[in-house]
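Here the structure comes first, spelled out in structure tokens, and everything after it is commentary.
For this depiction, one protein chain was excluded, whereas all remaining protein chains were kept in their positions.
Moving on, here comes subunit A:
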Amino acid sequence: MPADNPGRSRSSPLSAYRTTLLRIAPIVTILIAWELAALSGLWPRQVLVPLEQVGATLLALASSGELERHVSASLYRLTCGFLTGSTIGVATGVAMALSRNVHRLLWPSFTCVRQVPVIAFIPLLILFFDVEDSFKIVIVAIASFFPSALATHDAVRDIPASHREVARLYRLPLASFLRRVILPATVPQVLTGLRLGLTRGWLSLVAAELLAADSGLGQMMEMGRQLFQIDVVLCGVIVTGLIGFLLDGSVVRLERRLSRWRTA
């Protein structure tokens, strides 16, 4: 709140340049400090790996196809689990919001199970599905089911009653009612739920892969830990973060695109 606050709207190319510089300055500082500390020899090279070695490992993992194998294994599980979980979630959400009896039947159990963190289901799922792919797909499905069901339920419930009355007056069949009335009115909120579901699915998948897997980014990091290869672990951290960022970013872009007509 200082009075000499420079105008936020004024943005010369120079100040934009300065902003970018300020943005990356701490990250660059940390990287330089890391490199200096690694070169100083105070810690063994295995513990504090120089950055160029992390880069070289990343390149080696990428060119040998190992990284691709792990990333595609993780993304395959994420896609299968997310598609299953969010489809069932959206359908359950719509059903609970439109039918009072379905709501009465499912809502109390839904609320109850939703209290349990998804990660806590991992030991149970291992007992049921063994440590194969299906267990990881199921954990992602559960993680994406709850946010998408909840968001869809809330979105459909918030549709003004007048919309539904008009549909009833026109005797709109259920399919066109869902497509013409429910869908456009709920897109932004449902997408927010799907976004949360995707993030949670990714988090739970990495946890599940750390715990029990024969492939996947989580498993790559876990192997790196067991073999004391910090460079491999760091590559895993970087790629995991990057994928999380790209996934979230693409849903945000989709969200903007699909709700453009609202603000226009």
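Rule of thumb we're sticking to: a contact is a pair of C-beta atoms (placed from the backbone, for glycine too) under 8 Å apart; a residue touches a chain by one contact, two chains touch by 3 or more; residues count from 1.
We take it that contacts and distances are computed from a predicted model.
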Choices "ATP-binding cassette domain-containing protein", "NADH dehydrogenase subunit L", "ABC transporter permease" or "Acyltransferase" - which one is the UniProt name of the chain not shown: "ABC transporter permease"
Residue touching the undisplayed chain, where the options are A:32, A:47, A:166 or A:183: A:47
Omitted-chain contact residue, chosen from A:196, A:221 or A:251: A:221
Subunit A, residues in touch with the chain not shown (by the definition above): 1-3, 19, 22-27, 30, 47, 101, 104-109, 112-113, 115-117, 119-124, 126-128, 202-203, 206-207, 210-211, 218, 221-222, 224-225, 228, 230, 233-234, 236-237, 240-242, 244-245, 248
